[in-house]
Structure formats: C-alpha cells, structure tokens
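Every protein chain but one is kept in place in this view of the complex.
Note that the chains take the letters A and B in the order they are written out, and that residue 1 is the start of every chain.
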Amino acid sequence: MTAQEPHKEKPQRVRIMPMKRLTPLPLPPVASIREKMRQHPLAVNLAEHTFHEWFTTPLNGDTWSRWGCAAQMGPDGLTFDRINNVSGAAEPSDRGYARLRHTRYVTLHPGITPELSERIAPKQAPERELDRKYLAWADDAGKLAEEAMARQWRPGLTVRWDEMECLSPQMERAFDQFATYLIQAQQFCSDAMGPFIGRVHYQFMEVKTLMACELFDYNLHCAMLRKRVMSNGGGMGQQVDGFDAGVLEVCNEASQGFEGFQQRDLTGMTLALDVLFNGVVLDFLRLAESAHVSSFDRRFFRQMQQDTARHVAWGCRRVKYHLEHAPDREDVVLRLDCIAEQAEAGQAAGHLLNPQVIEPLAVLLGGAPEKAGEGYAILRRFWPQFAGNYLARLDAAGLPRRGRSLIPEQPPF
Amino acid sequence: MGITFPTPKENTERLRRLPQVRRWRDGDYTPGAWLTAPSTEQGGAWGSWGNSVTPGRRGITFMDVNKADKSGVPATGPGLTVDRSGGAAPEQPRYQYQMREKYECWSDNLESLLEEALSRQWYASTDIPWDKLEPLPPDQERALCQFVTFLHVVEFNPTDVIPYWMTRIDPAFSEARLFLATQCADESRHMEVFGKRLFANGGGPGVEPFAHAVMHPVPPHLMAVPQETLKLLQGKGPGYEFLQYNYQTQLLGESLVLDFFRFGEFLGRNPCDKEIFRRVLQDEARHVSYGTMHIKYYLEHAPKAERERALELLHYLAAASEAGGAGYDLLLNPNVIEPFVYLAAGSMDNIEQGWQYAREFWVKVVEEYLGRCERAGFPRWDTCLLPREAPF
Partner (left out) sequence: MTTKQTLRAAFPSAAWFAALQQRMNGETERFKRLGFADSRAIFIVKADAEMQRDRSFGVVFDTYECTEVRELSPADAAAFGHDWKLEGPYGAWKEMIENIRAHGAADADHTLGRLSLLKHPFRLYGDDQMRVDLFYRQQSSFQEYIDGAAAVETTFSP
C-alpha cells in the first residue's frame, strides 16, 4: 500500500487479505450510455404506471407467505422470539439455502430455479461459507441477541463523568497501564472476530446480530477506556505484547486470513477468543473491580464484566451446539482439543502471567506500588478461579478438559 | 497442526521458569519500567502523561480528549498495537497495518460523528413504539411490507464487510475504527427493525426484492455498462481498497437509501412507522456524512500522485455506478418505487398523484447526491449519468 517499506516491521498480527486496486475497463461513450439508460427495461416498465408482481401476487401463502400473521409485543418489547413465533421460520433449517444476503423470513421466489440460484449465489461466496446450522448456530441465539442489545452499555445515560475521581499519580499510572492493556485486548477481539460476521449465512441472522453487538461492545469499551485514560491526569501507557499468545494463532488458522474460498472455523475462533480469552479478561475485570479504584472506575469495570460475560456465554453455546450437531463428532473433539491446548499454552504464559498486565493489577489490588505484595497475595488466592471457571465452562460446553488443561490449577508463583 | 504441547505438569514447570514468575516467587514485586518510564515526548516507553479534561455538559467527548492530548494524530501510524498516545520501547515490535496513513480513514468531522453515533444508539425492541401501530388498509400494508422487505435484506451488508477494513487500520486512528463499529451496530439494528416491522402489523414479508432482476435480466444489447465492467464494480467487497467502498456504498448507495428512509418517514401513517424511519435515517445520515467527508479528507491530504489517481478512480466509479447497479438500477427497482407510489397516493383513485410524488422525489435524490459529490471534492453536476428527472 505505501511506497516505502520500513525495515524490521512485521505484517499485522491479525491476518487479513491484502487490498486490491481496481483496474478500470473503458466505459462506452456517454451518449450511448444515456441512450441505453433511456431504454432500460425497468424504466420502460415504470413509465407504464402499472404495478407488478408485488401488487398482484395473491396473499395466500405462496410468494407472499405470512399475510395476517402479527406478533404482539411483550414487556420486553418486540423481540426476535416473538417475531420468530409467527414468522413460519422460528428455527433456521439445517442447511442454508442458495442465496446471499437473504434472511429466512423472506420466501424464495419460486421462479428462480435451483440452477439459477446456484449461479447467482455460488457456494464460494463469503456469505455462504458458514451455511450449515452446526457451523454457526447456537441454542437460544435470539434470546442472546436480545440480551446483548437490551443490556448494552448506554454511556450517554449511565456514565457520570463529573463523578470521576482523581487518583494518586502512581495509582493513576497503574490504572492507565491496566486500561491500556484492556484497550489492546478489546481491539484484538474486534479485529479477530469482526471479519467472521460476513461469513455467516443470513439465515442465522440472530447470530449475525449477536456478533455485530459483540463487535460493538469491544469498540465501545475501547472508546470509554480511552476517554477515561486520557482525561484524568494520566495518559495511555506502554504497549503490552504477547497477551494474545495462542489465541492469535488459532484465530489466524481459523480464518486463513480470509483468503480464497474455503471453510472457516467459527467454532475454533469462538472457543479460543470467546470462551478462553474473554474468560480471562472477565476474571481480570472482576479482580480490577475489587481493587483500590474509585467508585466511578468500579462501575466501568462492572459494566465491562456484563458485556464480557455475554461474549463468554455465546462462545460456550456455540461450541456446545457444534459438538452436539456436527456429523463427525469425534474428529471435532480432537480438533477442538488441539485448539484448546494451543490457546491454553499461549494464554497461560502470555496473558495470565504477563508482567505488563499482572504488575499494574497487583498495584491496584494492593493499593500502592509498595503494597504490590498484597496484590500478589490476592492474585495467588484468586488463581484457582482462572483455571476453575474455564474448566467449568468447557464442561458446560461439552468439551471437558479436566486434568488436561494447560492452565495450571494452582498459581505458579 | 503439527505442534506438540507439553503435558500439564511440564507446562507448569515451564511457567515456573519464566523470569517474572521466578521473581514473584522470590517475593520480588518491583514493578517494571511502566511505573516510572518517561513518556514518549521525553524519549521514554510510556505513552503520554498529564492529560486532563474537565467534564462538560456532555461528559467527556473525543473532541475534548483530542484537544487536551498534546501528541496529536500522526499523519502516518507508527505500527504499534497500542492505542494512539501509547508508547513502546525501541525493542518492542512494530507492525505493518495495511491502512497506516491518516488520509486513508480520517475525516474532519470524525470525532463529532463518533460522539453522535455513541449518543444516538437505540434499540429496536423497546425504543420503537410498537404499540402505536395501527391497522392499515390492506393494500397500504402490502405496499409498506414490500418496501420494508427490500430494506430488511439489504441493510446488514455493511456489517459483513466493514470489519475487514477496521482490522487493517493502524490503531493510531482509533476514532475511525470506533466510528465504523457504530456503523456495524447501526446496520445490524436496521436489518432487525425492518425484519420485525414485517411481522408487527399483519403484513408479512413480500416478494423477494431482487427476483425480477434475476429472472428478467437486462438483455446485453440494452446494458448501459457492459457486464464485465459491472462485475468489476462488485469488487466493492473488502478485498478492495477502502476508498472504493467509501464511494460506492457510503456516498452513493447510502445516500440513496437515506432518501428512501426519508420517503419512508413521509409515507408512514402512524407514530410507530414514523419513528422507525426517523431513527434509521438519523443513523444513515451519519454513514453518508462519514463517507463524504472521508473522501474529501482523502483528496485533500493524499500525496499529489495518489490524489490524482483517487480522483480518476472516483469519477470512473461514479460513472459506472450511476449508470448501473448501485445507482440507476436501485432507483428503478419496481419493488421499491411501485410501493412508494402506492403509499404516496394512498389508494388507486389517486394513483397519478403518487407517481407525481415519486418524480419529485427522484429530482431531490439526484440533487442531494450531486451536492455530496461536490462536497467530497469531485463535483459531478455536469457529468452525472443519473437522469436529473425521473424516466417515468
């Protein structure tokens, strides 16, 4: 993209296909374009001022499929579940139909033959890569999506910036360093999972919605933390390296950099990113909430926990659904175990024991740099929860790894 | 995967040998350089220090933050994974993000657009007064649902593709990433709200909105732009440069859709439908504003040769898109225009009035699009291929 290639820089961490530039083909002369536009069959059609199929098709359940079906709103508003119950498509079918950008609410036009539909929406198109239910769906996806929207952080209504409190310079520094890590972690999640959204077939629109919320959560967290860090006397800290260890490699493997046409591994990505990585972030947020921070900062951490817990829940349900419905269950278990191992090995060393994460957290927990020892004592007592929560989640997802997990059950320090 | 992993026991041993873990085991809790390092300004590895903002009536905004931040937004991203104003020691790694120039993603109104987007998020399930829907005469409900069916299936598309560019943007330009994330949330909500509207008042989804184009494609001898060229333009996907997307979707496509939404507000017959369209058009106007102002920024800040290439590309894209799928075909979609006409007329007795409204609408749509091209820095008043008057 740029002319000068700086030395010793590595390619960006989250792999993504390079951007191409279009090579223009010459356009016909303007007069010819204008003339043909005048003769455009749709223009000619409209000029006749008659209404076409949408107006004349009988409302009998064929092309116009659900005339007379109305959903009622409830105390939780007009939710996906309420809509789905009257839609005639409450659950997605097991195999996505051959269409791009087309949710399961709309009936496919009977005039489009299977051959034609394969031509207009080939399987080798991004939106159809993940078109099997076991590859993308989760039980209660609609409810999860609604919860994601209903409980999303509304900073305009809930953050009272005038209640932000000054911290001592050293505590502000510890807070800022920890927040700098959190921002990087949220950005990494956004980068790793965002491009997967476009690979999920439209019949799983609740999953797409849920993932769009997840993407937004990560970025909203970045936005709010950036404001917090850049306004309270401190500033952005030092780059934290290595916290994505193991997970990054799994995500790049799962996406293949989004190059070519092939099956992407949404499940592998969610296992590493949502179940394990977000699980670790969630525990760090719980620790931070109980640290010596102001009540303003505590509310920040609490809100982020809520959002992060939803991401973890989605990851667990995705893995569970996959394990319960994949046709080749034994192969899947082997593959997911392998992914888990790779992610655990990296995360234990790079994330859970990352000094740039643990040190500021220990200072926040202890209440001062000279009391960091008290922070480490808390971390030691807490440590079994890192391992325990993760193992319990894997149990629930149907991928038990007790006795095999590479996250030590006791603190290595 | 070809990698062998240690057993849990071996792994624990490995972890215990990590230098920091040894220190901690030995009771040495001295924090690393981060606690005392000087900031980047002073040649240290810490990022920035001493940023203070007094909250105003809207709390703390990115405008406030950036005013207080002495380091400013660089023209070229440094390739760090840390957010802007963060620091790194010389030995820490740098990365080559695919979009590392500020002009590739920035716009002059970016911070305020981002604030507006954060502040104007809404929720389809509860922020729309669904209980204020009223039964419509059957043909009006049918027309509205047909229009909404079209919107339901097209709206999510930006969320499918924008994350690829977000991932490529150097974190020094975090506001650009954040704004684009709000657009993803917006578009997802648009698909959702229109999907829900389909089933909220008894109409149900209508005819598959692009079926006519598939079953009755324009014959080759009548195609204003040859098939191969149209295929090229489908490269507005995330495998292509962002500028192409900025024009084709954010400036052209969303500008037309924004006007569709405004027409929707015009046509809505009850507080629920009015509110749906008012909310979505607010969101859409932000997307168009970003697309337009970003192209302007690109043209004003790219190096001369790149600027010239970009201008040429924009005019080329504009000509081809105006004459083809993204422009003319969209404005001629019978599953959009005909329901408009019916709704504007209210009944068959008054139908010519409906066509008159649709013609007036067309004039406005093209005018506003041209106003935006001009604002973006590539005026097309004399070259635009979209007819200024409706062809019906």
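The rule we apply is simple: contacts are C-beta pairs under 8 Å (C-beta built on N, C-alpha and C of every residue); 3 or more make two chains touch, one makes a residue touch a chain.
Note that this is a predicted model, so its numbers are computed, not measured.
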With the missing chain put back, one of B:Q20, B:T76, B:Q92 or B:Q282 would touch it. Which one? B:Q282
Given B:M191, B:M293, B:V366 or B:C384, the correct residue touching the omitted chain is B:M293
Per the touch rule stated above, chain A touches the missing chain via residues 156-157
Spell out the interface residues on chain B facing the chain that's missing from view. 57-58, 109, 112, 115-116, 119-121, 127, 258, 262-263, 265-266, 268-271, 274-275, 277-279, 281-282, 284-286, 288-289, 292-293, 357, 360-361, 364, 368, 371-372, 374-375
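Here is the rule we go by: only the chains that are shown with their structure count from here on.
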Rounded Å distance between chain A and chain B, as computed from the means of their C-alpha atoms: 18
